[in-house]
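All protein chains but one are shown at their positions in the complex.
On to subunit A.
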Amino acid sequence: MSSLRLVPANTTKAASVQDTKGSFGLHDTLQYGPRGLAVEIKSQGSLKDRLENWEETQDNLKLNLQRNVHGMHLPMRVLMERKLVATQPNFMGSLMGTSNVHLDVLMGRDETIEPADVFLGMDSGHPVDVRKEFERRYNL
C-alpha cells in the first residue's frame, strides 16, 4: 500500500477525443462546440508533469519511510505542523510577495536555492483575488 516511488509517475492524459465523439466517432461540434487543442494532442507533457510533481513525490517517499520506521504518528505530526504553519497572511494581495519562512524550514528548503527562487515573478498570483481577499476579511 505504501509506495516508495522516487520519480513522478507518467499519468495518462485527462482529456481525449473519445470524450466528445458523436455517432460517427468524430468530434461532435453540434453538441460540444468547436475542437480544442487540449484534446487533440496525443502526447503528454512529460517534463512538465515530472517537474511539477517532483517535490511532492519525494515528500511522499519520506513520509512513507517515516511511517514504516516510526509508526503512523510521525507523518501525522509532520503534516499537522505544516498545516499549522501554511496559512498565509496575505497582506493586501501579496504586494510584497508571499514568503513563508516557517514553511520553508519545515519543508527543508530554507538553506537551498532553487531555480524557482531565481526565475520568480510569473507565479505572482491573480489580481482578481484582491477583491475576494478583502471580502473575506470584511466578512470576518
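Observations
As a convention for this text, a residue touches a chain if its C-beta (ideal position, glycine included) is under 8 Å from a C-beta of that chain, and two chains touch if they have at least 3 such contacts; residues count from 1.
The rule is simple: contacts and distances are computed from a predicted model.
Of the names listed as "MTX3 protein", "proteasome endopeptidase complex", "GPN-loop GTPase" or "GPI-anchor transamidase", the one that matches the UniProt record for the absent chain is "proteasome endopeptidase complex".
Considering the full assembly, A:Phe119 is the residue among A:Phe24, A:Phe119 or A:Tyr138 that touches the omitted chain. Among A:Leu4, A:Leu47, A:Met72 or A:Val101, only A:Leu47 touches the chain left out of the display. On the side of subunit A, the interface with the absent chain consists of residues 37-38, 40-43, 45-48, 50-52, 54-56, 59, 82, 86, 103, 107, 109, 111-120, 122-123, 126, using the contact rule stated above.
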